[in-house]
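Working notes, structure below.
Only one protein chain is missing from this complex, and each of the others stays in its spot.
We call the chains A and B, going by the order they appear; numbering starts again at 1 in every chain.
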Amino acid sequence: MSEFNRLFNSFFKTKTKNFYIIILFQLIAALVITFFSYFNVANWQITRNTENNGAGFVPEWLLIFGILAFLLISFILIYTPIHSERYNRSQTWRLAAISDGQFYLANVLSTFVVFIYFIVLEIIPAIVLAFLAYFIDKPFQQGFHELLQAIHPSFDTRVFFIVIGTIMLAILSCFFLYFIISFLNFASQAIIDFVPANVNGAITKILHIFIICILIWFFFEINSIFIGNVLFSLITKMDFRIDYYSELPFAVLANTISDAILLFLNIFLINHFFEASEQNK
Amino acid sequence: MTNPLEITDLVYKKNQKKIITDLDLTLKPGKIVALLGENGAGKTTLMRIISGVAKNYRGSVKVAGFTKEADRKGHLSFTDGLTGFANSTKISNIVKFYQILYQDFNLKQFEQLRDFMNLKPDLRLSELSKGMKEKLVIALTFSRRADLYLLDEPFSGIDAMARKKIIKSIILWKQEKSTILISDHFVNEIAAVLDEVVIIKNKTVCMQKSTEAIRADNQSVEEFYESFYQREEEE
(Lines give C-alpha, C1' and ligand atoms only; values in the text may rest on other atoms or scores of the structure.)
Protein backbone atom coordinates (compact mmCIF):
# COMPACT_ATOMS: atom_id res chain seq x y z
CA MET A 1 0.00 0.00 0.00
CA SER A 2 1.43 3.38 -0.94
CA GLU A 3 1.95 6.14 1.62
CA PHE A 4 -0.85 8.13 0.01
CA ASN A 5 -3.31 5.27 0.39
CA ARG A 6 -2.27 4.71 4.00
CA LEU A 7 -2.85 8.32 4.85
CA PHE A 8 -6.09 8.47 2.89
CA ASN A 9 -7.27 5.40 4.74
CA SER A 10 -6.48 6.92 8.12
CA PHE A 11 -8.27 10.12 7.17
CA PHE A 12 -11.29 8.22 5.95
CA LYS A 13 -11.49 6.13 9.12
CA THR A 14 -11.14 9.12 11.41
CA LYS A 15 -13.52 11.39 9.54
CA THR A 16 -16.31 8.82 9.23
CA LYS A 17 -16.03 7.74 12.87
CA ASN A 18 -19.41 9.03 14.05
CA PHE A 19 -21.39 8.66 10.84
CA TYR A 20 -23.29 5.51 11.77
CA ILE A 21 -24.37 6.93 15.10
CA ILE A 22 -25.48 10.18 13.46
CA ILE A 23 -27.67 8.28 11.00
CA LEU A 24 -29.07 6.02 13.69
CA PHE A 25 -29.99 9.07 15.77
CA GLN A 26 -31.48 10.70 12.70
CA LEU A 27 -33.69 7.68 12.06
CA ILE A 28 -34.84 7.62 15.67
CA ALA A 29 -35.36 11.38 15.77
CA ALA A 30 -37.43 11.23 12.57
CA LEU A 31 -39.46 8.41 14.09
CA VAL A 32 -40.11 10.34 17.28
CA ILE A 33 -41.08 13.53 15.42
CA THR A 34 -43.40 11.56 13.16
CA PHE A 35 -44.92 9.84 16.16
CA PHE A 36 -45.74 13.09 17.92
CA SER A 37 -47.14 14.75 14.84
CA TYR A 38 -49.19 11.66 14.06
CA PHE A 39 -50.56 10.90 17.50
CA ASN A 40 -51.76 13.00 20.40
CA VAL A 41 -50.43 11.88 23.71
CA ALA A 42 -52.40 13.18 26.66
CA ASN A 43 -52.95 11.64 30.09
CA TRP A 44 -51.16 8.50 29.04
CA GLN A 45 -53.68 8.06 26.25
CA ILE A 46 -52.53 7.80 22.68
CA THR A 47 -55.07 9.09 20.17
CA ARG A 48 -54.71 9.52 16.47
CA ASN A 49 -54.13 13.14 15.50
CA THR A 50 -57.01 13.81 13.14
CA GLU A 51 -55.78 17.16 11.88
CA ASN A 52 -52.66 15.71 10.36
CA ASN A 53 -53.43 12.48 8.56
CA GLY A 54 -52.87 13.36 4.97
CA ALA A 55 -50.09 10.83 4.63
CA GLY A 56 -49.50 7.40 6.11
CA PHE A 57 -47.15 6.89 9.04
CA VAL A 58 -44.21 5.44 7.10
CA PRO A 59 -44.28 8.02 4.26
CA GLU A 60 -44.36 10.72 6.93
CA TRP A 61 -41.37 9.12 8.59
CA LEU A 62 -39.60 9.09 5.23
CA LEU A 63 -40.43 12.75 4.69
CA ILE A 64 -39.09 13.83 8.08
CA PHE A 65 -36.01 11.67 7.56
CA GLY A 66 -35.50 13.37 4.20
CA ILE A 67 -35.76 16.85 5.69
CA LEU A 68 -33.28 15.93 8.43
CA ALA A 69 -31.01 14.38 5.80
CA PHE A 70 -30.98 17.62 3.85
CA LEU A 71 -30.05 19.59 6.98
CA LEU A 72 -27.37 17.09 7.99
CA ILE A 73 -25.83 16.92 4.53
CA SER A 74 -25.60 20.72 4.43
CA PHE A 75 -24.04 20.64 7.88
CA ILE A 76 -21.51 17.94 6.91
CA LEU A 77 -20.62 19.85 3.74
CA ILE A 78 -19.57 22.87 5.80
CA TYR A 79 -18.31 21.08 8.91
CA THR A 80 -15.96 18.45 7.43
CA PRO A 81 -13.63 20.86 5.58
CA ILE A 82 -13.38 23.14 8.63
CA HIS A 83 -12.74 20.16 10.87
CA SER A 84 -10.17 18.80 8.40
CA GLU A 85 -8.02 21.89 8.83
CA ARG A 86 -7.12 20.57 12.26
CA TYR A 87 -5.25 17.68 10.62
CA ASN A 88 -3.18 20.07 8.53
CA ARG A 89 -2.07 21.69 11.77
CA SER A 90 -1.56 18.48 13.76
CA GLN A 91 1.98 17.22 14.24
CA THR A 92 0.70 13.69 14.85
CA TRP A 93 -0.69 13.64 11.31
CA ARG A 94 1.95 15.70 9.58
CA LEU A 95 4.67 13.25 10.67
CA ALA A 96 3.33 10.74 8.14
CA ALA A 97 6.12 9.84 5.71
CA ILE A 98 4.73 11.78 2.78
CA SER A 99 5.36 15.17 1.17
CA ASP A 100 3.17 17.97 2.49
CA GLY A 101 1.58 18.54 -0.91
CA GLN A 102 0.44 14.93 -1.07
CA PHE A 103 -0.60 15.13 2.56
CA TYR A 104 -2.87 18.03 1.72
CA LEU A 105 -4.29 16.24 -1.32
CA ALA A 106 -5.07 13.17 0.79
CA ASN A 107 -6.78 15.36 3.37
CA VAL A 108 -8.92 17.25 0.84
CA LEU A 109 -9.78 14.23 -1.28
CA SER A 110 -10.76 12.24 1.77
CA THR A 111 -12.99 15.10 2.90
CA PHE A 112 -14.78 14.92 -0.44
CA VAL A 113 -15.05 11.13 -0.46
CA VAL A 114 -16.31 11.23 3.11
CA PHE A 115 -18.97 13.72 2.06
CA ILE A 116 -20.13 11.49 -0.82
CA TYR A 117 -20.03 8.51 1.55
CA PHE A 118 -22.28 10.37 3.96
CA ILE A 119 -24.78 11.10 1.18
CA VAL A 120 -24.78 7.41 0.23
CA LEU A 121 -25.31 6.50 3.88
CA GLU A 122 -28.30 8.87 3.93
CA ILE A 123 -29.75 7.42 0.76
CA ILE A 124 -29.69 3.82 1.97
CA PRO A 125 -32.16 4.21 4.89
CA ALA A 126 -34.28 6.50 2.70
CA ILE A 127 -34.57 3.74 0.10
CA VAL A 128 -35.37 1.19 2.78
CA LEU A 129 -38.09 3.46 4.18
CA ALA A 130 -39.42 4.07 0.68
CA PHE A 131 -39.65 0.32 0.08
CA LEU A 132 -41.39 -0.12 3.41
CA ALA A 133 -43.84 2.64 2.55
CA TYR A 134 -44.41 1.15 -0.90
CA PHE A 135 -45.44 -2.21 0.51
CA ILE A 136 -47.37 -1.02 3.56
CA ASP A 137 -49.00 2.15 2.41
CA LYS A 138 -51.48 1.96 -0.48
CA PRO A 139 -51.78 5.72 -1.21
CA PHE A 140 -47.98 5.96 -1.31
CA GLN A 141 -47.82 3.09 -3.78
CA GLN A 142 -50.40 4.79 -5.97
CA GLY A 143 -48.61 8.10 -5.81
CA PHE A 144 -45.39 6.40 -6.73
CA HIS A 145 -46.97 4.83 -9.82
CA GLU A 146 -48.41 8.17 -10.85
CA LEU A 147 -45.02 9.75 -10.44
CA LEU A 148 -43.40 7.10 -12.64
CA GLN A 149 -45.95 7.72 -15.35
CA ALA A 150 -45.46 11.46 -15.13
CA ILE A 151 -41.76 11.17 -15.92
CA HIS A 152 -41.17 10.84 -19.60
CA PRO A 153 -37.72 9.54 -20.08
CA SER A 154 -36.62 11.81 -22.89
CA PHE A 155 -32.86 11.84 -23.03
CA ASP A 156 -31.49 14.13 -25.61
CA THR A 157 -27.82 15.17 -25.57
CA ARG A 158 -28.74 18.60 -24.26
CA VAL A 159 -30.24 17.18 -21.09
CA PHE A 160 -27.32 14.80 -20.78
CA PHE A 161 -24.79 17.62 -20.97
CA ILE A 162 -26.72 19.74 -18.52
CA VAL A 163 -26.77 16.88 -16.02
CA ILE A 164 -23.07 16.12 -16.46
CA GLY A 165 -22.18 19.80 -16.39
CA THR A 166 -24.19 20.42 -13.26
CA ILE A 167 -22.59 17.48 -11.47
CA MET A 168 -19.15 18.74 -12.47
CA LEU A 169 -20.06 22.20 -11.31
CA ALA A 170 -21.27 20.85 -7.99
CA ILE A 171 -18.04 18.89 -7.46
CA LEU A 172 -15.89 21.85 -8.47
CA SER A 173 -17.81 24.17 -6.15
CA CYS A 174 -17.38 21.66 -3.35
CA PHE A 175 -13.61 21.66 -3.85
CA PHE A 176 -13.67 25.42 -4.19
CA LEU A 177 -15.19 25.58 -0.73
CA TYR A 178 -12.51 23.23 0.66
CA PHE A 179 -9.66 25.09 -1.01
CA ILE A 180 -10.85 28.49 0.09
CA ILE A 181 -11.15 27.33 3.72
CA SER A 182 -7.61 25.90 3.60
CA PHE A 183 -6.29 28.95 1.83
CA LEU A 184 -7.67 31.28 4.49
CA ASN A 185 -6.21 29.06 7.20
CA PHE A 186 -2.77 28.62 5.58
CA ALA A 187 -2.30 32.17 4.38
CA SER A 188 -3.40 33.82 7.61
CA GLN A 189 -1.30 31.48 9.76
CA ALA A 190 1.73 31.94 7.51
CA ILE A 191 1.38 35.71 7.84
CA ILE A 192 0.92 35.42 11.62
CA ASP A 193 4.22 33.51 11.80
CA PHE A 194 5.96 36.63 10.51
CA VAL A 195 4.46 38.96 13.12
CA PRO A 196 7.11 39.93 15.70
CA ALA A 197 7.10 37.69 18.78
CA ASN A 198 6.65 40.51 21.28
CA VAL A 199 3.14 41.35 20.07
CA ASN A 200 0.75 39.97 22.66
CA GLY A 201 -1.69 37.11 22.20
CA ALA A 202 -4.99 39.02 22.05
CA ILE A 203 -3.69 41.40 19.40
CA THR A 204 -2.40 38.44 17.40
CA LYS A 205 -5.88 36.89 17.47
CA ILE A 206 -7.55 40.11 16.30
CA LEU A 207 -4.87 40.46 13.65
CA HIS A 208 -5.56 36.88 12.56
CA ILE A 209 -9.25 37.65 12.01
CA PHE A 210 -8.38 40.91 10.29
CA ILE A 211 -6.00 39.12 7.90
CA ILE A 212 -8.70 36.58 7.08
CA CYS A 213 -11.14 39.40 6.26
CA ILE A 214 -8.56 41.11 4.06
CA LEU A 215 -7.87 37.83 2.29
CA ILE A 216 -11.58 37.25 1.63
CA TRP A 217 -11.95 40.77 0.24
CA PHE A 218 -8.82 40.36 -1.84
CA PHE A 219 -10.06 37.10 -3.18
CA PHE A 220 -13.42 38.47 -4.24
CA GLU A 221 -11.69 41.34 -6.01
CA ILE A 222 -9.39 38.98 -7.90
CA ASN A 223 -12.26 36.71 -8.73
CA SER A 224 -14.50 39.43 -10.08
CA ILE A 225 -11.71 40.90 -12.18
CA PHE A 226 -10.70 37.50 -13.43
CA ILE A 227 -14.16 36.25 -14.29
CA GLY A 228 -15.73 39.59 -15.15
CA ASN A 229 -13.07 40.90 -17.47
CA VAL A 230 -10.76 38.18 -18.67
CA LEU A 231 -12.89 35.10 -19.06
CA PHE A 232 -16.18 36.78 -19.76
CA SER A 233 -14.77 38.78 -22.66
CA LEU A 234 -13.44 35.53 -24.11
CA ILE A 235 -16.83 33.88 -23.78
CA THR A 236 -18.89 36.76 -25.15
CA LYS A 237 -16.72 36.82 -28.25
CA MET A 238 -17.86 33.26 -28.86
CA ASP A 239 -21.42 34.58 -28.95
CA PHE A 240 -23.36 32.19 -26.76
CA ARG A 241 -26.91 32.84 -25.96
CA ILE A 242 -26.94 33.67 -22.29
CA ASP A 243 -28.80 30.78 -20.75
CA TYR A 244 -27.88 28.02 -18.33
CA TYR A 245 -26.96 25.54 -21.02
CA SER A 246 -24.61 27.82 -22.88
CA GLU A 247 -23.09 29.26 -19.76
CA LEU A 248 -22.34 25.87 -18.30
CA PRO A 249 -19.02 25.26 -20.07
CA PHE A 250 -17.91 28.74 -19.09
CA ALA A 251 -18.83 28.12 -15.48
CA VAL A 252 -17.06 24.77 -15.44
CA LEU A 253 -13.97 26.29 -17.02
CA ALA A 254 -13.90 29.27 -14.65
CA ASN A 255 -14.35 27.02 -11.65
CA THR A 256 -11.68 24.59 -12.80
CA ILE A 257 -9.20 27.42 -13.25
CA SER A 258 -9.90 29.01 -9.87
CA ASP A 259 -9.77 25.59 -8.18
CA ALA A 260 -6.44 24.85 -9.84
CA ILE A 261 -4.98 28.21 -8.81
CA LEU A 262 -6.14 27.77 -5.22
CA LEU A 263 -4.86 24.22 -5.03
CA PHE A 264 -1.50 25.33 -6.33
CA LEU A 265 -1.35 28.14 -3.76
CA ASN A 266 -2.36 25.83 -0.93
CA ILE A 267 0.24 23.21 -1.83
CA PHE A 268 2.87 25.90 -2.05
CA LEU A 269 1.88 27.30 1.34
CA ILE A 270 1.78 23.94 3.11
CA ASN A 271 5.09 22.90 1.59
CA HIS A 272 6.96 26.03 2.54
CA PHE A 273 5.18 27.95 5.28
CA PHE A 274 2.32 26.27 7.04
CA GLU A 275 3.79 24.39 10.01
CA ALA A 276 2.32 21.73 12.23
CA SER A 277 1.48 23.16 15.61
CA GLU A 278 3.67 22.43 18.63
CA GLN A 279 0.84 22.79 21.09
CA ASN A 280 -2.22 20.69 21.70
CA LYS A 281 -4.81 20.81 18.93
CA MET B 1 27.33 3.70 5.80
CA THR B 2 25.59 7.07 5.52
CA ASN B 3 25.23 9.19 8.62
CA PRO B 4 21.76 9.18 10.15
CA LEU B 5 21.87 12.95 10.49
CA GLU B 6 23.79 15.72 8.76
CA ILE B 7 22.82 19.34 9.25
CA THR B 8 24.72 22.25 7.75
CA ASP B 9 24.21 26.00 8.08
CA LEU B 10 20.75 25.72 9.55
CA VAL B 11 18.94 28.98 10.22
CA TYR B 12 15.37 29.22 11.49
CA LYS B 13 13.36 32.30 12.31
CA LYS B 14 9.83 32.60 13.57
CA ASN B 15 7.91 35.76 14.38
CA GLN B 16 11.00 37.78 13.45
CA LYS B 17 12.97 36.03 16.17
CA LYS B 18 16.01 33.90 15.47
CA ILE B 19 15.61 30.51 17.11
CA ILE B 20 18.48 28.67 15.41
CA THR B 21 21.51 30.23 13.74
CA ASP B 22 24.30 28.64 11.71
CA LEU B 23 23.84 25.24 13.24
CA ASP B 24 25.92 22.29 12.05
CA LEU B 25 25.46 18.81 13.45
CA THR B 26 26.47 15.34 12.28
CA LEU B 27 25.55 12.13 14.05
CA LYS B 28 27.21 8.80 13.35
CA PRO B 29 25.34 5.49 13.10
CA GLY B 30 24.68 3.40 16.20
CA LYS B 31 25.01 6.14 18.81
CA ILE B 32 22.93 7.32 21.72
CA VAL B 33 23.31 11.06 21.87
CA ALA B 34 21.91 13.64 24.30
CA LEU B 35 20.83 17.02 23.00
CA LEU B 36 21.32 19.29 25.98
CA GLY B 37 20.30 22.86 26.54
CA GLU B 38 18.16 25.13 28.68
CA ASN B 39 14.42 25.28 28.25
CA GLY B 40 13.75 27.35 25.17
CA ALA B 41 17.22 26.78 23.73
CA GLY B 42 15.68 25.41 20.54
CA LYS B 43 15.89 21.65 21.13
CA THR B 44 12.28 20.94 20.22
CA THR B 45 12.45 23.29 17.25
CA LEU B 46 15.55 21.51 15.99
CA MET B 47 13.81 18.15 16.19
CA ARG B 48 10.76 19.57 14.44
CA ILE B 49 12.92 20.90 11.63
CA ILE B 50 14.70 17.55 11.26
CA SER B 51 11.27 15.87 11.08
CA GLY B 52 10.03 18.34 8.49
CA VAL B 53 7.09 19.60 10.52
CA ALA B 54 8.64 23.04 11.08
CA LYS B 55 8.90 25.04 7.88
CA ASN B 56 10.64 27.95 6.27
CA TYR B 57 14.18 27.22 7.46
CA ARG B 58 17.40 27.71 5.52
CA GLY B 59 20.29 25.27 5.31
CA SER B 60 20.58 21.59 4.55
CA VAL B 61 19.11 18.78 6.62
CA LYS B 62 19.89 15.18 5.67
CA VAL B 63 18.43 12.14 7.38
CA ALA B 64 20.13 8.89 6.34
CA GLY B 65 21.33 10.78 3.27
CA PHE B 66 17.88 12.06 2.27
CA THR B 67 17.03 15.72 1.91
CA LYS B 68 13.38 15.53 0.85
CA GLU B 69 11.00 15.87 3.76
CA ALA B 70 8.91 12.85 2.77
CA ASP B 71 12.02 10.60 2.76
CA ARG B 72 13.29 12.12 5.99
CA LYS B 73 10.03 11.40 7.74
CA GLY B 74 10.23 7.83 6.44
CA HIS B 75 13.67 7.31 7.95
CA LEU B 76 13.13 8.79 11.37
CA SER B 77 10.82 8.18 14.27
CA PHE B 78 9.93 11.22 16.37
CA THR B 79 8.21 11.10 19.76
CA ASP B 80 4.93 12.83 19.16
CA GLY B 81 2.85 14.26 22.00
CA LEU B 82 -0.20 12.41 20.61
CA THR B 83 -1.93 15.77 20.34
CA GLY B 84 -3.82 14.59 17.27
CA PHE B 85 -5.98 12.28 19.39
CA ALA B 86 -8.97 13.06 21.54
CA ASN B 87 -8.54 12.34 25.25
CA SER B 88 -11.10 9.55 25.06
CA THR B 89 -9.02 7.60 22.50
CA LYS B 90 -8.06 4.11 23.61
CA ILE B 91 -4.46 2.93 23.33
CA SER B 92 -5.57 0.14 21.01
CA ASN B 93 -7.03 2.72 18.60
CA ILE B 94 -3.88 4.79 18.64
CA VAL B 95 -1.96 1.64 17.75
CA LYS B 96 -4.34 0.97 14.87
CA PHE B 97 -3.70 4.49 13.63
CA TYR B 98 0.06 3.95 13.73
CA GLN B 99 -0.30 0.60 12.02
CA ILE B 100 -2.16 2.11 9.09
CA LEU B 101 -0.08 5.24 8.84
CA TYR B 102 3.43 3.80 9.06
CA GLN B 103 4.50 0.89 6.91
CA ASP B 104 7.51 0.29 9.19
CA PHE B 105 5.38 -0.05 12.33
CA ASN B 106 5.93 -3.47 13.90
CA LEU B 107 2.92 -4.59 15.92
CA LYS B 108 4.73 -7.52 17.53
CA GLN B 109 7.47 -5.24 18.75
CA PHE B 110 4.90 -2.81 20.06
CA GLU B 111 3.15 -5.56 22.00
CA GLN B 112 6.48 -6.54 23.60
CA LEU B 113 7.23 -2.94 24.49
CA ARG B 114 3.70 -2.37 25.79
CA ASP B 115 4.05 -5.45 27.94
CA PHE B 116 7.45 -4.31 29.19
CA MET B 117 5.99 -0.91 30.10
CA ASN B 118 2.95 -2.51 31.80
CA LEU B 119 0.40 -0.62 29.72
CA LYS B 120 -3.07 -2.06 29.25
CA PRO B 121 -4.41 -1.66 25.70
CA ASP B 122 -7.93 -0.70 26.75
CA LEU B 123 -6.79 2.36 28.70
CA ARG B 124 -7.85 5.74 27.38
CA LEU B 125 -5.47 8.68 26.92
CA SER B 126 -7.23 10.62 29.67
CA GLU B 127 -6.61 7.77 32.11
CA LEU B 128 -2.84 7.82 31.64
CA SER B 129 -0.51 9.54 34.08
CA LYS B 130 2.30 11.62 32.66
CA GLY B 131 4.75 8.73 33.10
CA MET B 132 2.42 6.22 31.48
CA LYS B 133 1.78 8.51 28.54
CA GLU B 134 5.49 8.99 28.04
CA LYS B 135 5.99 5.22 28.16
CA LEU B 136 3.30 4.83 25.51
CA VAL B 137 4.93 7.47 23.32
CA ILE B 138 8.30 5.73 23.65
CA ALA B 139 6.75 2.33 22.87
CA LEU B 140 5.10 3.75 19.74
CA THR B 141 8.27 5.51 18.66
CA PHE B 142 10.45 2.41 19.04
CA SER B 143 7.94 0.18 17.28
CA ARG B 144 8.89 1.84 14.03
CA ARG B 145 12.03 0.83 12.20
CA ALA B 146 14.11 3.93 11.59
CA ASP B 147 17.69 5.12 11.18
CA LEU B 148 17.17 8.00 13.53
CA TYR B 149 15.02 8.20 16.65
CA LEU B 150 14.26 11.62 18.05
CA LEU B 151 13.11 11.58 21.67
CA ASP B 152 11.98 15.01 22.75
CA GLU B 153 12.36 15.39 26.53
CA PRO B 154 11.14 11.88 27.34
CA PHE B 155 12.01 12.25 31.00
CA SER B 156 10.45 15.57 31.89
CA GLY B 157 8.06 15.39 34.80
CA ILE B 158 8.01 11.63 35.27
CA ASP B 159 8.98 9.52 38.26
CA ALA B 160 12.20 7.55 38.73
CA MET B 161 10.62 4.15 38.07
CA ALA B 162 9.13 5.24 34.74
CA ARG B 163 12.43 6.81 33.83
CA LYS B 164 14.31 3.57 34.53
CA LYS B 165 11.83 1.61 32.43
CA ILE B 166 12.25 3.99 29.53
CA ILE B 167 16.04 3.91 29.75
CA LYS B 168 16.05 0.11 29.86
CA SER B 169 13.70 -0.01 26.88
CA ILE B 170 16.11 2.22 24.95
CA ILE B 171 18.97 -0.23 25.63
CA LEU B 172 16.84 -3.29 24.90
CA TRP B 173 15.11 -2.21 21.71
CA LYS B 174 17.74 -0.08 20.04
CA GLN B 175 18.85 -1.56 16.76
CA GLU B 176 22.57 -1.76 16.32
CA LYS B 177 22.91 0.74 13.48
CA SER B 178 20.21 3.19 14.47
CA THR B 179 21.01 6.40 16.29
CA ILE B 180 18.99 7.92 19.09
CA LEU B 181 18.94 11.63 19.86
CA ILE B 182 17.46 12.41 23.29
CA SER B 183 16.77 16.00 24.25
CA ASP B 184 16.85 16.99 27.89
CA HIS B 185 17.80 19.92 30.05
CA PHE B 186 19.23 17.62 32.69
CA VAL B 187 21.81 14.93 31.98
CA ASN B 188 22.57 13.11 35.23
CA GLU B 189 19.89 10.46 34.94
CA ILE B 190 20.85 9.30 31.46
CA ALA B 191 24.60 9.96 31.46
CA ALA B 192 25.54 6.27 31.74
CA VAL B 193 23.78 5.27 28.53
CA LEU B 194 25.11 8.09 26.37
CA ASP B 195 27.82 7.87 23.73
CA GLU B 196 27.91 11.57 23.08
CA VAL B 197 26.52 14.87 24.26
CA VAL B 198 25.57 17.78 22.02
CA ILE B 199 25.15 21.08 23.84
CA ILE B 200 22.98 23.83 22.42
CA LYS B 201 23.65 27.36 23.57
CA ASN B 202 23.08 30.74 21.98
CA LYS B 203 20.86 29.22 19.29
CA THR B 204 23.52 26.90 17.94
CA VAL B 205 25.54 23.77 18.74
CA CYS B 206 28.42 24.90 20.91
CA MET B 207 29.90 21.49 21.77
CA GLN B 208 29.75 17.88 20.70
CA LYS B 209 31.86 15.42 22.68
CA SER B 210 32.01 11.73 23.56
CA THR B 211 30.98 11.00 27.14
CA GLU B 212 33.91 8.65 27.74
CA ALA B 213 36.28 11.37 26.57
CA ILE B 214 34.73 13.71 29.13
CA ARG B 215 35.13 11.09 31.86
CA ALA B 216 38.71 10.40 30.80
CA ASP B 217 39.40 14.02 31.84
CA ASN B 218 38.07 13.10 35.29
CA GLN B 219 34.98 15.18 34.71
CA SER B 220 31.43 14.00 35.03
CA VAL B 221 29.11 14.62 32.09
CA GLU B 222 26.94 16.75 34.30
CA GLU B 223 29.84 18.95 35.43
CA PHE B 224 30.90 19.26 31.82
CA TYR B 225 27.43 20.36 30.72
CA GLU B 226 26.97 22.73 33.62
CA SER B 227 30.34 24.37 32.97
CA PHE B 228 28.93 25.74 29.70
CA TYR B 229 26.09 27.49 31.38
CA GLN B 230 28.09 28.59 34.44
CA ARG B 231 30.56 30.40 32.25
CA GLU B 232 27.68 32.42 30.94
CA GLU B 233 26.55 33.37 34.43
CA GLU B 234 30.03 34.54 35.33
CA GLU B 235 30.36 36.68 32.23
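Keep in mind that, in the parts below, a contact is a pair of C-beta atoms (placed from the backbone, for glycine too) under 8 Å apart; a residue touches a chain by one contact, two chains touch by 3 or more.
Please note the rule applied: contacts and distances are computed from a predicted model.
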Name under which UniProt lists the unshown chain, selected from "Adenosylcobinamide kinase", "Exodeoxyribonuclease 7 large subunit", "GntR family transcriptional regulator" or "FecR domain-containing protein": "GntR family transcriptional regulator"
Over the full complex, note down every shown chain the hidden chain is touching. B
Among the options B:Asn87, B:Ser156, B:Asn202 or B:Gln219, which residue touches the chain absent from this view? B:Gln219
One chain is left out of this view; which of B:Met1, B:Leu107 or B:Ile171 touches it in the full complex? B:Ile171
With the missing chain put back, which residues of chain B would touch it? List them for me. 30-32, 164, 167-168, 171-172, 174, 176, 188, 191-195, 211-212, 215-216, 218-223
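The criterion applied here is as follows: only the chains that are shown with their structure count from here on.
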CA centre of chain A versus CA centre of chain B: separation in Å? 40
Touching chain A in the complex, chain B uses residues 14-17, 44, 48, 51-56, 68-71, 73-74, 78, 80-85, 97, 100-103
Within their complex, state which residues of chain A touch chain B. 1, 3, 6-7, 9-10, 13-14, 87, 90-100, 102, 193-197, 271-281
